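Below is one structure, written out as structure tokens, with a few remarks after it.
Note that one protein chain is taken out, while the other chains of the complex remain in position.
For chain A:
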Amino acid sequence: MTALAHVGQAGGGGPTPPADDQERPGRRWVPYLLLLPGGLWLLVFFVVPLVQLFTVSLQSQFPGYPGYYYRDVNAGNYLRALTDFAPQFGRSLLFAALATFFAFVLAYPLAYAMAFKVGRWRNVMLIAVIAPFFTSFILRTVAWRQILADEGPVASTLNALHLLPGGHITETWAAVVAGLTYNFLPFMVLPIYASLERADHRVIEAGGDLYANGFTTFRTVTLPMSAPGVLAGTLLTFIPAAGDYVNADLLGADDTKMVGNVIESQFFKVLGGFPVAAALSFTLMALILAMVFVYVRRFGTEELL
């Protein structure tokens, strides 16, 4: 009785949200309706393929019919993915980590300069960072093959100086890491730039006012302020780099293949490789998810970007 009276009172009383709901019940559905297109998109193009891929990863092969499978719960595919292809997993994570490190080393000074030092050149530099996106990254990687070719300027100079142990740059792991670093650099630059650019200059000035020298100010004030950008940048570089196979395929050798190459070859080159390829994809996904989880837990901040 009292509860009902209370509700009635509130309803008649004023423009509180529940009252609004009662007057126009359609309102409650608005957020769901807004979520619907994105949700459907995710369902059809992410959840369904993912579930489909998962069922494939558990299939077994018809005995005597290579290339044909039946529904099964065959965990052996995962075992094979982990044992047979451990070197490629290791390489993927190592190359991605190296590329992330080098991208960070290159990107931070660049983003810092763009945010604080270059003044009116800022837009030009931003365009320079983004411009490579106007060409396909496969084309750009093929172009690197040309630049680094044995008869090309880089390799012949290094060879003349006897600085190239193997005699060539392409088909080495260094070329793969360099390619990854190059291809994902903008993903590191832009988030760091965004967080530095937003930083409050007065806080940095305060560092100087408190008699900190330039380095201490940078270490205790600027760097922590850019942490969200660094976190986002490292994630945006590491995750796609670990799954990349184009750089290893175009710039690497047969003994520098990454997991992406194995997945490609199991899907497209090996008769009956579908289940193992699917298992490899899931294992890679799980590995990256776990690493990212630990990383974000350890270094994460509330606000990404």
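Here is the rule we go by: contacts are C-beta pairs under 8 Å (C-beta built on N, C-alpha and C of every residue); 3 or more make two chains touch, one makes a residue touch a chain; residues count from 1.
Just so it is clear, contacts and distances are computed from a predicted model.
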Identity of the absent chain, which is to be given by its UniProt protein name, from "Fe-S oxidoreductase", "Bacillithiol biosynthesis deacetylase BshB2", "Glycine--tRNA ligase alpha subunit" or "Spermidine/putrescine ABC transporter substrate-binding protein": "Spermidine/putrescine ABC transporter substrate-binding protein"
Options A:A113, A:L126, A:A174 or A:A253, residue touching the unrepresented chain: A:A253
Chain A, residues in touch with the chain not shown (by the definition above): 40, 43-44, 47-48, 51-52, 55-56, 59, 62, 64-71, 88, 145-146, 149-151, 166-168, 170-171, 253-257, 261-262, 264-273
